[in-house]
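Structure provided below as structure tokens; questions to follow.
Of the protein chains in this complex, all but one are displayed in their positions.
Presenting chain A:
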Amino acid sequence: MVSFIAGLLDATVQAATVLLLAGMGELISERAGVLNLGVEGMMLVGALGGFITTVLTGSHWLGFGVGILLGMILALVHAFLCITLKSNQVISGVMLTLLGAGLTTFFGSGWVEESIEGFPQLTLPLVGQYLVGIPVIGEAFFRSTATDYLALGLLVVVWYFLHHSNLGLEMIAVGEDPEMADTMGVSVFRLRYLAVLIGGGFAGAAGAHLSLAFSQLWVPGMTAGRGWIAVALVIFAQWRPRRMLVGAYLFGLLDALRIRSQSISLTLGPDAPLAGVINPIVEFLMNPQIMGTYPYLATIIVLAYAVIRTKSDQLAVPSALLQAYSRETD
């Protein structure tokens, strides 16, 4: 049992990192008022670009950097369409997901056979060597890939940036009330471009982490919907970085559990009362595919509950989300 939980936690950390990286990018972009539904496509481009670079150069950090860069290039298209051309953010985002999936399947089919030496497991420097011995949680939290630590570090940076730095607060202002921000001398266009680009970089990083640290191989469509879960995660977290940490680990735990659900048995013995009624229900709820619906259902419930209860003006959703901004001309 102990080794099972230790393994589960280890898988949770790995799954959570992907969601955390992609989710942080989406959070920043949405706080500035731009919904990015292209995360899945940007992740795929980052995953393939990072993988090919690592195969060719042998450097996984270079691959990670290329992944970030490619995510930002797709994000630049999104920014140009949504901010400069004032296009519909939903359409542009769906288009980029299709484009990312199409491009990576088209150009990536020859790279499926390749293998790489990805990010190694590291013990956390300084204190890690003492903490890794802690039963159950030690291995999971103090021996991970560098990108796992990076994601957690970046979460602190993102939280501080958005809520305590001038630039971050201006970004939030741009997402809440662009007219007002413009009047105060904040460049709405520049800040939105910046937010979308950062968002794309994070999505690219999430993809590169997936191919370079998580699975250490490339398969077309390997993001398997995680980009969409990242979009859901931001809503689940009510656009707040700290809640996103909880959400990412919760969704990560679900992801890890569903892979291992066959090896757990929570059913009652045949003689227990009501076993005939309860066991099939438990088995149904623990089915890996049924568990796959939980993140989406939980997000819909959180979204609906928040809107119904708070009557939208108190909801944390950025007020200017999905709205293109143009200066009034006479």
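Going forward, a contact is a pair of C-beta atoms (placed from the backbone, for glycine too) under 8 Å apart; a residue touches a chain by one contact, two chains touch by 3 or more; residues count from 1.
Going forward, contacts and distances are computed from a predicted model.
The subunit not displayed here is recorded in UniProt as "Sugar ABC transporter permease protein", chosen from "Molybdate/tungstate import ATP-binding protein WtpC", "Cytochrome c oxidase polypeptide 1", "Sugar ABC transporter permease protein" or "Nitrous-oxide reductase". Residue A:Ile235 is the one among A:Leu210, A:Ile235 or A:Ala320 that touches the chain not shown.
Screening A:Ala22, A:Met95, A:Met171 or A:Ala320 against the full complex identifies A:Met95 as the residue touching the chain left out. Remark: the omitted chain is touched by one listed residue; of A:Thr57, A:Ser187, A:Thr293 or A:Ser319 this is A:Thr293.
Contact with the omitted chain, checked across A:Lys86, A:Arg190 or A:Arg260, is made by A:Lys86.
Of the candidate positions A:Ile5, A:Leu167, A:Ala272 or A:Ile308, contact with the unshown chain belongs to A:Ile308. What chain A contributes to its contact with the hidden chain is residues 37, 77, 81, 85-88, 90-92, 94-96, 98-99, 101-103, 105-107, 109, 220, 225, 228, 231-232, 235, 287, 289-290, 292-293, 296-297, 299-300, 303-304, 307-308, 312, 329.
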